[in-house]
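Only one structure is covered here, and it is reproduced in the block below.
With one protein chain held back, the other chains of the complex are shown just where they sit.
Right, chain A next:
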Amino acid sequence: MGIVRGCEIPEDLMYNVDNNVWLRKEDDGSVTIGMTSYACALAGQIVSYTPKGAGKDIKKDKSAATVESGKWVGPLKSPVSGTVVSSNDEVAKDPGLINKDPYGSGWIAKLTPTDFAGDSGELKTGADALTAFEEKMTADGFGGC
C-alpha cells in the first residue's frame, strides 16, 4: 500500500489524479471506480450519494455519481467512458462508507468500459501515481490525511 502524506494510495489501482478518482480493472472486463482517500480527506464526512442508474452511458471525465459533504456537492468523474453496470446500495444507505473504506466497500460505481485501452492511457499507477499525488498535494497546499 502506497502512502502519500498519510493518505493511502494503493499502487495496484489506476488513477486520474486531477479528478482524484481511482479505477480497478476487474477480471470480467468491467471497471470499478471510487474516490481516493485524499479526496475523502478534502471533502470531509460524506452525507449523500446519488449515482447514475444502471444502463446509463457515461463519457470519460463526466459524472458517474454525485456526493455531498458539509453542504458541498461534487461529481465523481469517471476516468473512462462506459455504461453503468451497478451502483453501490450499501453506500446509498450509508454514504459514510466512502470515508471509512474508499477502496473497498465504499466504491462508487461499476461500469462496462467502451474503450478501455484508449481511455486508460493517461491514468497513473504504481510509483508514478504516488509522485503525481505528491505534486497535486503540494499544488493544493494539502497538509495530510
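As a convention for this text, contacts are C-beta pairs under 8 Å (C-beta built on N, C-alpha and C of every residue); 3 or more make two chains touch, one makes a residue touch a chain; residues count from 1.
Quick note on the criterion: contacts and distances are computed from a predicted model.
Missing chain, UniProt protein name, picked from "Helix-turn-helix transcriptional regulator", "Lipoate--protein ligase family protein", "Transport permease protein" or "asparagine synthase (glutamine-hydrolyzing)": "Lipoate--protein ligase family protein".
Checked against the full complex, the one of A:Ser30, A:Thr50, A:Ser86 or A:Thr125 touching the unshown chain is A:Thr50. Where chain A meets the chain that is not shown, the touching residues are 18-19, 41-44, 47-50, 66, 68-75, 77, 92-96, 140-142.
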